[in-house]
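Apart from one protein chain that is not included, each protein chain of the complex appears where it belongs.
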Amino acid sequence: MNLDFTEEQKMLRTMARDFLSTECPKSLVRQLEESDLGYSPEIWKKMAGLGWQGIMLPEDYGGTGMTFFDLVLVIEEMGHNILPGPFFSTVICAATILEAGTEEQKREFLPKVSAGEMILTLALTEPSASWQPQHISVRAAASGENYVINGTKLFVPDAHVANYLLVVTRTKKSAKPEEGITIFLVDAGSPGIQCEPQLTMGLDNKSEVVFENVAVPRKNILGKLNQGWTIVQSTLMKAAAAKVAEMSGGCQASLEMTADYVKEREAYGHPIGGFQAIQHYLADMWGYTDRTKSIAWEVNWKVSAGMATALDVAIAKAWANEAYKWVTERAVQCHGAIGTTRDHDIGLYYRRAKVAELDYGDTDYQKEIVAGELGF
Amino acid sequence: MNLDFTEEQKMLRTMARDFLSTECPKSLVRQLEESDLGYSPEIWKKMAGLGWQGIMLPEDYGGTGMTFFDLVLVIEEMGHNILPGPFFSTVICAATILEAGTEEQKREFLPKVSAGEMILTLALTEPSASWQPQHISVRAAASGENYVINGTKLFVPDAHVANYLLVVTRTKKSAKPEEGITIFLVDAGSPGIQCEPQLTMGLDNKSEVVFENVAVPRKNILGKLNQGWTIVQSTLMKAAAAKVAEMSGGCQASLEMTADYVKEREAYGHPIGGFQAIQHYLADMWGYTDRTKSIAWEVNWKVSAGMATALDVAIAKAWANEAYKWVTERAVQCHGAIGTTRDHDIGLYYRRAKVAELDYGDTDYQKEIVAGELGF
Amino acid sequence: MDFEPIPGLAEARKKYDDFFREEMKKAPPGWEGGPEDLATHEGHAFQRYVARELGKRGWVCLAWPKKYGGLEKSHFEQLAFNEARAYWKAPGVDQFGAGMIGPTLLAVGSEEQKERFLPPIARGEIWWAQLWSEPNAGSDLAAAQTFAQREGDDYIVNGQKCWTSGAHHADWGFAVVRTSREQTRSRALSYLLIDLRSQGITINPLATMSSHRTQEAYFNEIFLDNVRVPVVNRVGEENDGWRMIRATMNFERSGLSAYGAMRRELLELIEFCRETKWQGEPLLNKPLVRDRLAQLAIDIEAGMASARHVLWGQYKLFLGEESPRDQATRSSSLKYYRSELSQRFAYTGCQIFGLYSQLKRESRWAPLYGKFEKEYQSCLGNNIASGTTEIQKNIIAWEGLGLPRI
Partner (left out) sequence: MDFEPIPGLAEARKKYDDFFREEMKKAPPGWEGGPEDLATHEGHAFQRYVARELGKRGWVCLAWPKKYGGLEKSHFEQLAFNEARAYWKAPGVDQFGAGMIGPTLLAVGSEEQKERFLPPIARGEIWWAQLWSEPNAGSDLAAAQTFAQREGDDYIVNGQKCWTSGAHHADWGFAVVRTSREQTRSRALSYLLIDLRSQGITINPLATMSSHRTQEAYFNEIFLDNVRVPVVNRVGEENDGWRMIRATMNFERSGLSAYGAMRRELLELIEFCRETKWQGEPLLNKPLVRDRLAQLAIDIEAGMASARHVLWGQYKLFLGEESPRDQATRSSSLKYYRSELSQRFAYTGCQIFGLYSQLKRESRWAPLYGKFEKEYQSCLGNNIASGTTEIQKNIIAWEGLGLPRI
């Protein structure tokens, strides 16, 4: 047990914070939110130069050879600064390919990810708006050397700019819903794919993706036929844990911004940070943030070490879901009217807190998992 | 519409407050809590002299001839001051007899109630701890001119001093649980009745009552055979509504005591009521109390006028349940350590708030009714 | 005490219900009657249309004297109208004109001001904006810095106002300005009526959190650059504006109709949950959903019960009788209760909608036209506008409970 960061980790965190605050000021965040692309290819390229897309990929695949935990430290800073774009989707999918892909697939995809030349995303949820296997209904049917995919995925992040989609499909009916699910690596340019933006509170580039007779070569199956659900589960665990770190960074940023603001802003002749009501809001925000940071580091360390359980992740995500919403809500209140405007930074966090809750499982869903894992 | 009290009502409220604070100081409340009898026969007699037990009973039955709403104004003051004893049980049961009894029964029971010579209570709940008809399992079987009752009732208020129990029994099996329920007026001295105290947080004299072959004459059926559930429902509505008024009085008292205390108590050289955190607690307490008073008066006026729906009562009780708990909890916190002692008055309210929630339906139960009445 | 419905009120209510039922069929799709709906060109056009229809009938200001365009109807008839309008989410009554400056002028305006300004309000023709807040004077209104320099029969006004709702559609504004450099804070404020078409006025949109490129802003910032305002447009005496401000504030309502509107919105949400099966069964079958909807019903009715007492207090004042002692405290308390309740409502709606709750109305997948996505963000302003929750609590503690100011 050693709860200090290593020197290397400290450097990574400092570098990430400096890079992001320099390269991605909030004015750019707002600009990217309204842009069609939704991210900055220029920053994307610079991050690749720093080795971030491949940070946890082995050097063999052009990566930096660090750990999932190190990746998450960067993601935490992205939550702190806010960086619009497909980084999260891409690195989580890359981790999935690293875990479940064939050597051929790894060689095909991972070096391109490391080089910043490939954007990936997971196409999982459907109009049923569920993270559970019984609600996967997009079909893939064998047809010669190919499979043919039909159906609709919703809430697919970054689909409009992704090069490849990891599409979770049903390839066999089964009494057990987790059987008969297969993941395909699908070229986003394949004929029959229609991608339509779904404008969200987070302005975070989610899409409806319709598959109409989309042919995918059999070799693009990720993992084994009909046994894809365990891979999905593992991916969701990584994604949820990493999302907790992103949210933790957002809590920290919201707390810092608010503490700074209430020291400056005056009312009735005093800085409002001198009023006990405001002080107590801030004290509670400090606590929520502290718990979120602690649980984020711990769960991600466990994921990184292969020691995390479904319970660990569900608890962490459930906690962070409520904490981030609560912290940003109070942050807006402390900012007063200005905090409710489009042009103030705190609203960026408030909006993202709600969307982050939904990504990879909202609180109700996580609590169901907690109950199940605790045996009730 | 006229939301002012009449002059008569104002006098009644003032008189009730004066009488109770004079006759039942908190030292006596504590003494009665620890006593075997649990109430003061002396005060009981004085109240009868004021006409309170019969306040809503017609003059024909020795009553005062006022309304249910007027009765409730007295009950509100009993919540404000805290008056241990069987008043609540008795008057609600008397109202039930007035509503559902035969003329003979009314002539037998009600004048004695008015005279302060009869204590009544409702024996409804069982080990299933439910307010619903499907969980009534105490049986009454016909046997000549009598019915014979067997089974166990729990949480029966004031059973240890009651002269008669209104016992809710199952007299017929039926597919519809609300059919086949009959209420008996049972002499508490009947052979076969065992009464054992169940010590509660409220020290409010609840008992386990075991019926072993208790014979009751057929003429002591209240209402019609097998059709007792509608009477129970009507009784529960009155009881829940009146309880809301009692709780409203308790909120008001807790608020007043706390406001007084924080003006006096000093810390760091200031009265603690000057600190904004305390002020904001008090402001919230004011709001909870105000809503509770408003909803208590309104629902009881409706009950009194025969216009209340099950939804009205469930909403009022659900609201008051949480409000009273919340107000008293903050009241204790504002009092600091002294508030957590046996000898301080605020704890009397805190304990009663929890028990009052449970009486005639806790919040979960009321919310189920709300959902059902709203059609879901 | 007597909660018997007021005689004749149900009939009155029916007349207004019938009117709004018909007219609201003409509303733009997804209409909720909120600021975002009113902000758009289309929404404001609808608002003006409804206002003129109301104005023709004398319904905009039912209780006003006939000489100023009212019908001298009772307080309770006004309530019936308000409730019907809230229930149907109808526009057409200018909360700043009919709701604030009108009553203020009735109470403290000169006869000339009344004759000039009240009838066009009652006809639904002229729209008003409230020029109070400034970047450094929000809750602390007495810190306002916009200055009006006397020059002959005019004031020359310079400064910046913000949070002026709908100013880009408004015709006139009522402004808090500073008129003395000798006195400080509230002792140097005056109250001016300003034609928003005057030279030197620039109105810029102030976009709220939920807005994005496709949406119009409801709020504005207003820059006043040597704006000339005739002295006759001052309400009350010079440097006595604080008294007018407080008078205006007191015209905030009981909010009873707002609870009526929430009641309807809850029924709509229940209906949606009954019909929607995202995962095979209706949302309404989920126990947690039932529990949350029941909680909203409880909270709405509790607020309503309390608001009825505010209404009663206003009615007594109207009759010239003494209002209940805690009337002002109750208004402060209900102010933040209502805003926090609307926040819980929005949060609960989002919680129930899960992944779908993030979708803006532009998405064809958005449930209830993205209503809760929008309200999840717009609800925050309610905890701040017209006196923050914290200010209301201070007022309750100091004035309602007599706690010391240290």
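A few points about this structure:
A, B and C are the chain letters, set down in written order, and residue numbers restart from 1 in every chain.
Definition applied: contacts are C-beta pairs under 8 Å (C-beta built on N, C-alpha and C of every residue); 3 or more make two chains touch, one makes a residue touch a chain.
Predicted model, so just to flag it, every value in this text is computed and none were measured.
The chain we do not see here touches A, B, C in the full complex. Between the chain not shown and the residues A:G273, A:G336 or A:G361, the one that touches is A:G273. Within the set B:L154, B:A215, B:A310 or B:L374, the residue that contacts the chain not displayed is B:L154. Listed by residue number, the positions of chain A touching the unshown chain are 1-6, 9, 69, 259, 262-263, 270-271, 273-276, 278-280, 282-284, 286-287, 290-292, 294-295, 297-298, 301-302, 305, 315-316, 318-319, 364, 366-368, 370-371, 374-376.
The missing chain lies against chain C, touching residues 286-288, 291. Interface residues of chain B facing the missing partner chain: 33-34, 125, 127-130, 135, 154-155, 198-203, 206, 208, 266-268, 275, 277-278, 329, 332-333, 336-343, 347, 350-351, 354-355, 358, 362-365.
To be clear about the criterion, only the chains that are shown with their structure count from here on.
Chain contacts: chain B has residues 275-276, 280 touching two or more partner chains. The residues of chain C that reach two or more other chains are 390, 393, listed in rising order.
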